[in-house]
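First the structure, which I've put down as structure tokens, then a few questions once you've had a look.
What you see is part of a larger complex, with each chain still in position.
As written, the chains take the letters A and B, and residue 1 is the first residue of each chain.
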Amino acid sequence: MRLRLTPRETSFYDMFATAADNLVTGSKLLTELLGADVSARPEIAERMRAAEHAGDNATHAILSQLNSSFITPFDREDIYTLASQLDDVMDYMDEAVDLVVLYQLDELPAQIADQIEVLVRAAELTAEVMPRLRTMKDLTEYWIEVNRLENQADQVHRKLLAHLFSGKYDALTVLKLKGIVDALEEAADSFEHVANTIETIAVKES
Amino acid sequence: MRLRLTPRETSFYDMFATAADNLVTGSKLLTELLGADVSARPEIAERMRAAEHAGDNATHAILSQLNSSFITPFDREDIYTLASQLDDVMDYMDEAVDLVVLYQLDELPAQIADQIEVLVRAAELTAEVMPRLRTMKDLTEYWIEVNRLENQADQVHRKLLAHLFSGKYDALTVLKLKGIVDALEEAADSFEHVANTIETIAVKES
């Protein structure tokens, strides 16, 4: 039998992996929502709410563990920041879903699919990187790719704003749609914040 | 004569109590504003501004004390975070009052009363909990209740958004009212942030 010298540290990685997997679930629900009939939306929103609760639980577990751990695998502030930023991503995705259901918009602009595609890819990359925090190896590609995705999200967001103000929509509809595309843009930004924190952690360990 | 071994620590509790009492004052001014004639609003806004300045002073006193204290009753970052979050609540309540006066809206949607009621209750709970930071006892009910209130605030906010976009208001009025109800929602969120920080402090001390 091998002795596990730092039994407690292990679970942080597992908990971060859980939180990131949950973001993959959330981002895929966004894709599903976009393709669904108006009548099918509330049920998808229900599942999004469940994913958001699961995310809250993961965050809460990380913070409880953090507060009761004497030794942590990396800096306490970085653990706290990473957990909060993963939580932010989910909150913004959940907000977008909420608003789609609340505003009962018949049709959403097609380019929202491009925003969501970026989020799905960023979520997958984030979930894939979590196990690599153990060894701190092969992280560079992840940062570069998430930063590239965030730039892409910015451009899609700008195009969507131009589209919203193109004259096609009345002011109330613009206001509703802007709430949704802004929430999705915030989710993309939050993925970049996660990547920046992981970079910070990696630089300290190197 | 009893020796006071940690004379400095005491005042943090007092200063946090002052900051929280000030939020009770602010939330009650919101109630007063809602019931007042348009002509009476500027005077209420004046008193809100005074409360906001008192809040700024309390925050400043806490941070000055923090920077010059060698020993603090709990973690420095937590003191800093708690002071900033109490300040955020006041800033959002002040912003809501400012916008009500600025936009000269004759009538406000009735459900705003429900938003404000939640804020008054959250402010009272926050003021009541401050003295208990000394002993760290009986905090659980406070967290549970503030989190419940924040969920309630979320639901009221969603109902208000649905009401704003129901077709009753023109786009400019929606834009004005949305500014106000969003500021009140941010105030409710900030009360939850305060509660989360107090939970963090309590877990560390336990």
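Rule of thumb we're sticking to: a residue touches a chain if its C-beta (ideal position, glycine included) is under 8 Å from a C-beta of that chain, and two chains touch if they have at least 3 such contacts.
All figures in this text were calculated on a predicted structure; none of them were measured in a lab.
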- Item | With 2 copies placed, total copies in this complex | 3
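As a working rule, only the chains that are shown with their structure count from here on.
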- Query: So how far apart, in whole Å, are subunit A and subunit B when each is placed at the average of its C-alpha atoms?
  - Reply: 28
- Message: Using the touch definition from the top, list the residues of subunit B that touch subunit A in their complex.
- Response: 77, 158, 161-162, 165, 171, 174-175, 178, 200, 203-204
- Query: What residues of subunit A sit close enough to touch subunit B in their complex?
  - Reply: 63-64, 67-68, 77, 98-99, 102-103, 170-172, 175-176
